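With one protein chain removed, the remaining protein chains of the complex are shown where they sit.
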Amino acid sequence: MSAAAGSGTNHLPTIAVEGLTGCAGELLVILENLDKLLPFVRVVRFPFAQSKNEGGAVDITFVEGSVSQKHDLEKLKRIRANTRWLVAVGNCAVWGCVQKGALCKCKAAEMIEAVYGSAASSIAAEAMDAAPLDSHVAVDVKLSGCPINASQFLAVTASLLRDHLPYIVSKPVCLECKLRENPCVLIEDNLPCLGPVTAAGCGALCPSMGAACYGCFGPCEEPQIGAMTTILKEKGYEMEEVLGRLTAFGAVIPMGEKWQK
Amino acid sequence: MLSPTYFLPKERFPDFLNALKSLGQVFAPVKVSKQSYSFKAVEKASEIAFEALRTILPPKKFFYPQSETLVKFEDGEIKECIEEPVFKVIFGVHPCDLAGLGIMDTIFEDSPGDTHYLRKRRTSMIIGLSCMPDKHCFCQSMGTDCPEKGYDVFLTDIEDGYFIEGKSSQGQKLLADAFADKVLERAREAHKDRYKRFWLDRSEAFETGFKVDNLRSTMDLEWENPVWEELGDRCLSCGNCTPVCPTCYCFDLVDVAALSSKQDGSGDAERRREWDSCQFVGFAKVAGDYNFRPGPVDRLKFWYRHKLHGFDDAYGFKTCVGCGRCTVSCPSGIDDIVKVVNILQVARQEKDEGQPK
Partner (left out) sequence: MIPGKTPYLSVKGTIRSIVPMAQDNYLFDFTERTGSLSGCRPGQFVELWVPGVGECPISVCSGRVSESIQLMVRRAGRVTSALFNMSEGDSVGLRGPYGQGFPMEAFKGRDLVMVAGGLGVAPIRSVWQYALDHREEFGRLVLIYGMRHTNDILFRQEFKFLLRRRDIDIFIAAEEVVGPALPPIAMQLGRVTDLLRQAEISSDSCVAVCGPPVMYKYVIDVLKERNVDEANIHLSLERHMKCGIGKCGHCFIGGKFNCKAGPVFALPEIKHVPEAIECDAASLQGGLE
């Protein structure tokens, strides 16, 4: 990692943690685990957590949130120009999350109008259709989650600190659910569980509590949307509800397109 | 010489459980939801769900845990991870699961032996328990309905008590000790009669099944049967059918890098195995992203083939033990092996009969 500029007085790799439009959930996870990272990195920028932040290039930048406003995009482009590895953290940054999912139901202008009323025009001038980071810049690593899983975050960081791409495979939530030996809520309780089409990483949190997975980590690799909708329809769920659930967390394109076939 | 058989009156079961507990930690089926059971650590007989037919996960989890570290790289050296297992007693294992353990043993014993599995397996005792089949059980078709191997002691429920046989030397010792402690009695002729009656009744009790002798040719000849596409369209590729299978052994190997300031990559790391599934899209991918089984239907057919005649050549047995777990664990209802085999066999028969002799 010798290529990184701005390492200043010490030789540790440098990181930055930045947020765009999101709930800051990932920033909290990173903050909670920062003590584990501190022996190995120097935190150059983390405006959410520290008041003294430097400019310049860094080795790794973790970016939370979607690009939903024009200043998000300007910030993202600056981040990209100043980092060797750009890591999208959290569903917002990877898929666009609920702010993008909402665009399936109505146009951004209608939402702004409904929320801001007469002030809508000034807000609308700044707003963009919410999109994940890779709609605008190249992203090196995508770590989804809502919020991200702390041990996955640390594993990704450990790989990047060695200059290796991390191993992230989006197997379905069902795997983690079965490994925990949970009774299946889709089968036993007929709940509209999205575990079969959702990426694991949460440890099957909701099904472990007897609730249906609602897809917050985004889709798993090649989700079988056709089969999922067939099964939920057979369980008596309305198509509109099924579609709403599948698209709520922003993964509109891979899920929506397949569903329409 | 035949080893002695014993009788355990049901009211003395707590004493038998105490004898098991004196050997190690006891695990038995416990009810975890309105229709599911799981092997869990038990203290009292009242916790045990004697009626349980199939647990969510089979007993393989005790010897082949969902995740375990195999080797590590520490201070620049490659080291073996040796974990000294604690002695486990698994109570209430039915014949299908015993056959499953036997198959897992074969795979992990096959040279080079998997020390991680074998160490745990050889630090355990398996107590089998008889059962009556429900509508999903088809162990009789697979020939795994009678206990043959993979256990130390077997209990057959003969109403007011259990008829008990010892198989291994450690099992026979357990029984001899329990007999000396007056927990067990010697089995009498009346017990033996009820034992024989039980197994006869049980063999009549199966509601479902299929003929197994032409299974291999049926699978091969019906490889292009349209039923596969129908099943593939419904397949979620969720992989639920594999962790629940008593004989699914497939795993992924992943490295877990420790956080390190050593930028030359010489920092510590672990190599870990985690249960995997042939139903996941990336399972058969090779370098360059070429996928030998790209669609859900390809993966589902592979799984069926592997279960129904996959190991005929390599090991001389089938890897399905007829426990019915996949059937009840599939959210799409496509892992009904009996139903699918029947469809294929009927199709085959129709074609055979249609052909001129």
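Labels for the chains are A and B, by order of writing; each one numbers its residues from 1.
Here is the rule we go by: a contact is a pair of C-beta atoms (placed from the backbone, for glycine too) under 8 Å apart; a residue touches a chain by one contact, two chains touch by 3 or more.
This structure is a prediction, so every number in the text was calculated from the model and none was measured.
**Q** Touching the hidden chain in the complete assembly: which of B:E11, B:E159, B:D289 or B:E353 does that?
**A** Selected residue, touching the omitted chain: B:D289.
**Q** Could you tell me which of B:H116, B:H136, B:H191 or B:R234 touches the chain that is not displayed?
**A** Only one of B:H116, B:H136, B:H191 or B:R234 touches the chain omitted from view, namely B:H116.
**Q** Since one chain has been left out of the picture, which residues of subunit A touch it in the full complex?
**A** With respect to the unshown chain, the touching residues of subunit A are 158-159, 162-165, 167.
**Q** In terms of residues, what is the contact footprint of the unshown chain on subunit B?
**A** 70-71, 73, 76-78, 80-82, 107-108, 110, 112-116, 118-119, 122, 220, 223, 249-255, 257-258, 264-269, 271, 273, 276, 278, 283-294, 298, 301-302, 305-306, 309-314
The rule is short, and it goes like this: only the chains that are shown with their structure count from here on.
**Q** Which whole number of Å gives the spacing of the CA centres of subunit A and subunit B?
**A** Here subunit A and subunit B have centroids separated by 38 Å.
**Q** Report the residues of subunit A in contact with subunit B in the complex, numbered from low to high.
**A** Against subunit B, subunit A makes touches at 1-2, 12-13, 36-37, 39-40, 154-155, 157-159, 161-164, 167, 169, 171-172, 174-175, 178-179, 181-184, 186-188, 195-197, 221-222, 224, 226-228, 230-231.
**Q** In their shared complex, at which residues does subunit B touch subunit A?
**A** The contact residues of subunit B facing subunit A are 32-36, 38, 56-57, 61, 66-67, 233-240, 243-244, 252, 254-263, 265, 267, 275, 277, 280-282, 296, 328-329, 331-332.
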